[in-house]
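Pasting a structure here, questions to come.
A single protein chain has been omitted; all remaining protein chains appear in their positions.
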Amino acid sequence: MAAERPLRIGVIGAAACTPKQARLAEETGRLLAEAGAVLVCGGGPGVMAAACRGARSAGGLTVGILPGGSAAEANQHVAIPVVTGMGYARNVIVVRSCQAVIAVGGRYGTLSEIAYAAQFEIPIVGLGTWKIRAPIRHVRTPPEAVKLALKLAVRD
Amino acid sequence: MAAERPLRIGVIGAAACTPKQARLAEETGRLLAEAGAVLVCGGGPGVMAAACRGARSAGGLTVGILPGGSAAEANQHVAIPVVTGMGYARNVIVVRSCQAVIAVGGRYGTLSEIAYAAQFEIPIVGLGTWKIRAPIRHVRTPPEAVKLALKLAVRD
Amino acid sequence: MAAERPLRIGVIGAAACTPKQARLAEETGRLLAEAGAVLVCGGGPGVMAAACRGARSAGGLTVGILPGGSAAEANQHVAIPVVTGMGYARNVIVVRSCQAVIAVGGRYGTLSEIAYAAQFEIPIVGLGTWKIRAPIRHVRTPPEAVKLALKLAVRD
Partner (left out) sequence: MAAERPLRIGVIGAAACTPKQARLAEETGRLLAEAGAVLVCGGGPGVMAAACRGARSAGGLTVGILPGGSAAEANQHVAIPVVTGMGYARNVIVVRSCQAVIAVGGRYGTLSEIAYAAQFEIPIVGLGTWKIRAPIRHVRTPPEAVKLALKLAVRD
């Protein structure tokens, strides 16, 4: 039955984002859901909420790994809140729970997630995100991002 | 949409369990799934695997919050592995992610989860578990346990 | 040089405690410091602050492993605050960092720590704490508690 597990792809990015980043995240979430992947994110607003909204619009499953101590803080498009109560230490859980991550924009929290993904050799696809010496595959559109993430996803 | 979130009920118990505890956990998992709840557990063997097997047999969704660093360690009935890499610190995440927990047997790991549930005022239903000065509702059968957990479940 | 490391002994107990528990904790802290041990605790008020006050009065070193995100929350007798920002997930760190723990009273947080100590086979000495089926050595006075903790302390 483990063989039947759906892919888990993360969408990481800032709680405060631009309208363009929100559009990119939403389309990314929708395409992931259409491909049958589970969307994993930090469960907050901004990029996370937009990605979840897109995934839910296509009937997808959304997991939000929350920093705080209450499921009530999850954005409304999170179907499965995971309540860590561990603050930003939860960033490492978001990343390790994914088979690939797509970074949309992002600030320092996203940078910590990219660093963790690089350390654990989890493939990283970037949509207008950090340009650093790390194995990020930079792409321009959500369809490219999703196609690449699905292709690179590590097996469990 | 948050209002439509399914209930999240935890089944906690030891990785090493008796055949009787496994039967109790499996029936509990099945009944939770039939009631439409998402099963949350630590993702390991023993009580956790039995509960997941039961839930999956009824088409339910199972979340396994793992102590180690790889989804490959999840029991095969976990649909959504959450990879914490945090060892037994993950016990607190299992508990906080639930709206009620059902303890089946259990040793020290389960005791730590019961303690956390009591601290965070998450309802605890017990099936042959620790008898201590804590607000555990002891019941005798899985149907009683599931009925009580669903009734007591805190709202998000 | 590792051979020269001082022993690390934990004092665990509630943030809200009785005057008697505070006196027990303070004497325990003082005796640990006089024996050259480093006092490890959760860094908060109540039993933790009393133990730290006792240790500092004898010139001892005190480590407070804090749940929140700021060293400012440590009680004033903590010399070395460790800022986890992980909430009560820090309980497991308090316990694992010690070679033995002394529980003074205590509620559910302390119960989670006792459970973790039992799981990791870290010796537990009790001063008026939980009476449960776990390997707690119950004693009546701080001198007995400290003598026993120092004797049972596991080697690194």
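Letters A, B and C mark the chains in the order given here, with residues in each chain numbered from 1 onward.
Just so we're on the same page, contacts are C-beta pairs under 8 Å (C-beta built on N, C-alpha and C of every residue); 3 or more make two chains touch, one makes a residue touch a chain.
Bear in mind the structure is a predicted one, so any value in this text is a computation, not a measurement.
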item: Touching residue (missing chain; options B:22, B:71, B:86 or B:145); value: B:86
item: Contact footprint on chain A, counting only the chain that is left out; value: 86-89, 91-93, 107-109, 111-112, 114-116, 118-119, 130, 132-134
item: For chain C, residues in touch with the removed chain; value: 1-2, 5-6, 8, 38, 56, 61, 63, 65, 69-72, 74, 76-86, 92-93, 96-97, 120, 156
item: Where the missing chain touches chain B, by residue; value: 69, 84-89
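One rule holds for everything that comes next: only the chains that are shown with their structure count from here on.
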item: Whole-Å gap separating chain B and chain C, where each centre is the average of the chain's CA atoms; value: 30
item: Centroid distance [mean C-alpha coordinates] between chain C and chain A, Å; value: 40
item: Chain A and chain B, separation of their C-alpha mean positions in angstrom; value: 26
item: Two or more partner chains touched - positions in chain A; value: 69, 84-86
